[in-house]
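In this view, the complex is presented without one of its protein chains, the others remaining in place.
So that you can tell them apart, the chains are marked A and B in the order they are listed, and the count of residues begins at 1 in each.
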Amino acid sequence: MSFLLSYLVLATIYSIAALSTNLLVGIIGIFSVSQAAIIGVGAYTVALLAGVVPFPVAMLVAVVLCALVNVLLALPSLRVAGDYFVVTSFGCQLVATAVFINWDTLTGGASGIVAIPAPSLFGFTADTPQTFLVISTIALLAACAGFWLLMRSPFGKIVHAIREDETAVLAAGKNVLRAKVSVSAVSGVYAGLAGGLYATFLNFIDPPSFDLHVSILILTMLVVGGARTLAGSIIGPFLLLALPQLLNLVAVPPTMAGPLRQFIYGALLIAFMLFRPQGIAGRRL
Amino acid sequence: MLFLQLLVDGLVSGCAIGLVAVSFSLYYSTTRVFHVAHAGIYTLGGYLAWYGAMQGIPFAIACALAVAGAAFAGAVIQRFLYDELERREATPLVMLIASLGALAVLQNGVAMLFTPNILQFPNPWRTRMLDLGIASVSYAQVLVAASGLAAFGALMWMSRRTLLGRRIRAVASNPFLAEITRLGPRSVYLAVMAIASAMAALSGIMVGLDQAMQPYTGVLVLLTATIAVIAGGIGSLTGAFVVAVALSVLQNVALILMPGRWSIAATFALFVVFILVKPEGLFRKR
Partner (left out) sequence: MATSCLEVRSVSRRFGGLQALDACSFEVERQRSTCLVGPNGAGKTTVFNVITGFVRPDQGTIRYNGEPIHGRPTRDIVRLGIARTFQNLRLFAEMTALENVMVYLRDDDGTGPVEAILRPWRTGAALRRKEEAAQALLAEVGLGHKSGEVVRNLSFGQQKLLCIARVLATGAELLLLDEPTSGLSQSALTAMVDLVDKLRSQGRTLLVVEHNTRVVQRIADEILFLHQGRLIARGTPAEILGDPALAAIYFGAAA
């Protein structure tokens, strides 16, 4: 049963991550393969601070830091036109992985950080999957509520309009750049939240937890579930995290399991873009 | 002495990266598709040649077969992915995600068919050294530089002197006009993709011969290459090649000052500053 519980916890965490990617890819419409890097920044921050300051403080620092980093990384792509953002995004991801591996005095290098303390709130410690599921579910519900409130507000309407015709929004006298920066800040907050929860749930993080493959996984979750909607960001992670379990049913040598999974993610990306770009429950990208 | 050796090493690997940059630039400026799966073609080329060499096929023949195989794979991607998406009027974002999917399929397909681990070519002559006086280079490095320069020269010649080259430039400058004047942009795209894929594969083979191969390193090469394409000015093949070589030299010479593991971070930081200051690139006309 604990196996099912950890599946549920991870699915809630990845749903928050997918919402973060959704804000960038679906809502503003900029390509991103660096969400895992941002989540990694959040995870490492919480991992390093968790023993030093109370859990909510560590979380707060991670969330603020991730929002800042995400805005900083999005800024060049928001200001400069063209396909430069693809390069920026790949660059951020690869550089972040290099930093996680090589800044070993801080990040523990390739062996990562172990024994990250479980989160505790008001004297209540979430050290079992059951109790953690409560925390991660509350976090996901809060993230969903935030997403929904944002999209329904006048601000959300402006953001939606920007995606359809940026020039027309400029002509309305609205601050387009500010709106996009705000959305990437919120996206960063979600990434930080997901990262902090990830680190304290597994009690262990290492560079491969936040590399390019993970970014592609999150993007696949979003695309399969469907971009631009709330439901899509939740359906995708719950479906795709079940995939490794299905693959366990067929006998695959352990060294091949990773490549096989990623092969399937790639095939899913292609298939959905060709035949159903709106995903299961999303809207057209 | 160390400096000269690093300089020569940088020039040599710059020729390989330059080939990826030029081929990416050729495809991108013709079709406006940001073909990230190019990194997968690069990887595929290297592994196909390695497989041939392991079967005892002479290196030159294994190389030719691998280049042809990669060109075919590129053509398949063009015909059955990008053309299809364009027919469905997919947005650039959708094209990009599909291309990323193709990259994942290629890299992991290679990892599953061959191995996800580090590989080296079996040919013993590749590490034999040649003393140039100021620095020494391996036979493999000589091949890297020679093939890189030759392929770049051939591409420039083709682009300026042949009918296909002229058609490519016509389509690149105005695909809509090309469509109605029956220049046939579809077939041009297919040809460009095959040429670009062949060049990327050649580069992948040569780098694999010189150093070693791993299915996922193509992305790093592509990152440096695309940085060179943008910094060199989109549309300028020479710009892309020159900047790629310069970046590679910079990365190698910087080894005197900092460990190699930071070079990608430094290159990327340089790039971010660059696009904020001079987004139109160094060599772009107009």
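To be clear about the criterion, a contact is a pair of C-beta atoms (placed from the backbone, for glycine too) under 8 Å apart; a residue touches a chain by one contact, two chains touch by 3 or more.
If you're wondering where the values come from, they're calculated on a predicted model, not measured in any experiment.
The hidden chain, counted over the whole complex, makes contact with A. Set against the missing chain, the residues A:117, A:146, A:208 or A:244 yield one that touches it, A:146. For the chain left out of this panel, the touching residue among A:4, A:72, A:106 or A:170 is A:170. In the complete complex, the hidden chain is touched by one of A:75, A:118 or A:161, namely A:161. The missing chain, though absent from the display, is touched by one residue of A:186, A:199 or A:285; that residue is A:186. Touching residues on chain A toward the chain that is not drawn are 146, 149-150, 152-158, 160-161, 164-165, 167-175, 182-183, 185-186.
One rule holds for everything that comes next: only the chains that are shown with their structure count from here on.
Per-chain Cα centroids separate chain A from chain B by 30 Å.
Chain contact summary for the complex, chain B toward chain A: residues 28, 34, 36, 81, 84-85, 88, 90-98, 100-109, 111-112, 115-117, 215-216, 219-220, 222-223, 226-227, 230, 234, 259, 261-262, 264-265, 268-269, 271-272, 275-276, 279. The part of chain A that touches chain B in the complex is made up of residues 25, 29, 31, 33, 76, 79-84, 86-88, 90-92, 94-95, 98-99, 101-102, 212, 216, 219, 223, 255-256, 258-260, 262-263, 265-270, 273-274, 277, 285.
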